[in-house]
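Here is the structure we will look at.
As you look at this complex, bear in mind that one protein chain is not there, while each of the others sits in place.
To keep things simple, chains are lettered A, B and C as they appear, and every chain counts its residues starting from 1.
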């Protein structure tokens, strides 16, 4: 039994933590929070690119480092801890994974090296309305090889150079034939509008397409299953970000509760808060363990991935939600002020929990995949 | 605003509490618990009959006292507090209400006076299998005016002289034509078998019918809606029993936590237990308020009854479940011994919560009735 | 068991309605107003705030003229000399109109009664009428950075200098300090005394030199509260209420009146979430047809209505001249977490788009997105969840207090941390 990261991976973690403590201060996070016209921290992005993180899991033949998904998990946890305000998840966990899995040789050559080098930022444009994306509420479509439609929210849409867009394909208006298209945003007919959201440190946009050029990704009509697969892969990485965030939320609650006194003693000595933090700890440990299992399934391309990813996602979403909201509660009055950092975690928690689809949807995924597994 | 019982009703409550403190000791409850061949406490039943409680809400013309449903609510709360091991709910909340609502003049005359005087005990035989009773799993049927089928569990079935039985009617095998029949148990072809259950202080039986005489109650084919209506009415009364039980569970937890010391102080001074009891209190108060609303709807025959009854039922079920399980927890080691009384409440809580259908089903009832109300 | 007023109450209600109909504009839709309540006032912009305050003052003056400004105040101070149930009836009715009395609640509800008990006659005559008619607004300067849940942990220094007191320190969470004309304040006059014994209570003019008010920015974007800094603020000893060292006792008069001053917790509830389940699609169709959604809705319905009927029970008690029950202590405790849970769940139903705040696209005017943020404050301000559970456990259930070393040692020997 070696259900742990390797020594090399642990070294990477240590370096990453040190690096981000240094380069991704709360001041830097707040520079995006307070002015989300900044959209993301360009300095940090450049530093992260310089560290090679964007190249981590991209094969060497496409300009990457050719490391495994476990290394990416390690980085994800640290990015989650530091609340990094950069479009890493959109470009690396999602866009690059779509390309790696379904891109043609030409598409891979065209995009992956620039994604790895940070020259290009990618993202994914999927939902069009509030509510769960379903076959009947995706109306974007491709006619005569031109895409039209309106997507929102597109996380990191305002900084994305290239997008994967889910749309109805041209040869079939049947809604079961969702297809994926690669679309460059630097062309006429693409209009972006920055949205107000709950987490301005990771902004999102509305993007409208009017007859724009696009190239199909993978098989036409296979969009749903490709999306499901990539969301499963991304879910494990998101889970590590969530686990990272949840751990820091607990750490900060703990620290504050030891330093803060009321009724002549540290508030951390009151059972109500102690037990709350014990509950945070339990949820965090379970989430971490479920995330590890997801990492194993992801890194070994196991058949277990759909179940493992959903389990990791559900557990991590719950842990981060609980830790970030109760961290505010433990801070008391200062907890809900703009000045203290508690809300940064609370905002990020909700963003991450919705970004790949809500916890309800992932619970549903988990059970349907368990049913499938039981049948086979 | 006078959202409270009247002074007369409060006097009744006071008398009932005093009476049951006196007549329904824990020792008496345990005499049925420890030997459920006793089936119920005949002494207590006789005392309760002598007090006129069985006659409370039965019209004077049928030998009752002709008081209102609010008086019955008051009595129900006290029976719940004292864990009375008698078939009061089956005979009065359910059987008598069926007769009052749907009985023919002859049927009322035949049964209600004897129910009021306690001579006869009635009950209701509905489910036939584990899982929610549905149109497709009620197989009892009446052919040529004779009933055949197997029912379980029938609460108080072993002591019931007369039953309302849900069965498919003879003129129509269509499962949507469920009908209700009155069946006397003192006839050949009725076989009862006492079941082991979680709450031996309120025993249940399996009852098998083989071609037995029966008389139809109300309209043939209208069984489902009659059942729904009577279950709604009974739900309010059950809610009062549950609220009563929940309050005593909290009282006993409180008492123990003040008397019991650990680490040099009463365990009731530890925040973890204090907050647990505060939560019990909150649930109990909400349940009580919802039960009051149910009582109002019941006593005024309001259109609100289906919503009010479901709300009362859901709230009371939750409160009693929580109070009875955490009462054990607060008692620590002695809490899960046979010797202490905590388990009596825990058992009764689960019995009452399942007896009229699970909380899931009542939540579903609540929402469908809210939807209906919104449409009209 | 009925929901009707008794005769005296019905007459009073009719009188109130007559006054309101004549002088204020009636709301048409109460549900949307409750949804908007979660969007805090200060989001409305500076100019609108100034106008709202002036409107409120005009309204308050009218109320005072008609005798409705202080239902519970004795007639000698311009009050109605009424009963708690009449207070409730007035509030119920006023809620149906587009008027706002929130600015005056702390003054009329808590500080006025404190002045009545502890003030000198000339001060009562000087201050109470203007407090009542809205001409002068009062704020309550109690909480401090180190005195939140532990309210007696006040550090604000009050040092006597001849006939004056010099105040130094900081207050925080002061509602309305930025528009208040006067304030009541508790400060520590003897740090070597026991915690609850070394306090003294004063009132003061908020324009006294040395007072600086700074709004606190909340995560919901609003600033309902202020920090108030005191630098050598000098006030005459005549503005002391109660004896030196009796500040805690005087504070209790203020706090005991809190119950009646605090209104309903604002905000979104069952009705709002139930509404959106009939529009939003989840994985298998309309949310309201999904059984998990339905079960959750039932939970919140039961909580929401349970609180409503608990309130009916309290009002009944008031109507009979009894002390109201536990309503207030459980109401905020349940409501705040419910709001947080409902908000979070609503966003989950909106799925990938749930975090968007854009006005054109968001549902019910962003009530759930705002609620997610606002509810965090609600679980803390005015007594944290934990404090409320303690209050229920100790005051309602009579469970023993924990050992309190801070009650037996001199204040300046207690460890105090951050």
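Here is the rule we go by: contacts are C-beta pairs under 8 Å (C-beta built on N, C-alpha and C of every residue); 3 or more make two chains touch, one makes a residue touch a chain.
Small disclaimer: the values here were computed from a predicted structure and weren't measured.
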Which displayed chains the unshown chain touches: A, B, C
Residue of B:77, B:156 or B:364 in touch with the missing chain, whole complex considered: B:364
Selected residue (touches chain absent from view) among A:240, A:293 or A:322: A:293
Hidden partner chain, touching residue among A:30, A:114, A:220 or A:363: A:363
Chain not shown, touching residues in chain B: 126-127, 129-134, 136-137, 152-153, 195-199, 204, 206, 256, 259-266, 270, 272-273, 321, 325, 328-329, 332-333, 335-339, 342-343, 346, 350-351, 353-361, 364
Residue numbers in chain A that touch the chain omitted from display: 1-6, 70, 250, 254, 257-258, 265-266, 268-271, 274-275, 277-279, 281-282, 285-290, 292-293, 295-296, 299, 310-311, 314-315, 318, 360, 362-364, 366-367, 370-371
Residue numbers in chain C that touch the chain omitted from display: 284, 290-295, 403, 405
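FYI, only the chains that are shown with their structure count from here on.
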Chain B-chain C separation of Cα centroids, rounded to whole Å: 42
Mean-CA-position distance for chain B and chain A (Å): 51
Chain A-chain C separation of Cα centroids, rounded to whole Å: 40
Residues within chain C bordering two or more other chains: 386, 389
Multi-chain contact sites of chain A, meaning residues that touch two or more partners: 270, 272
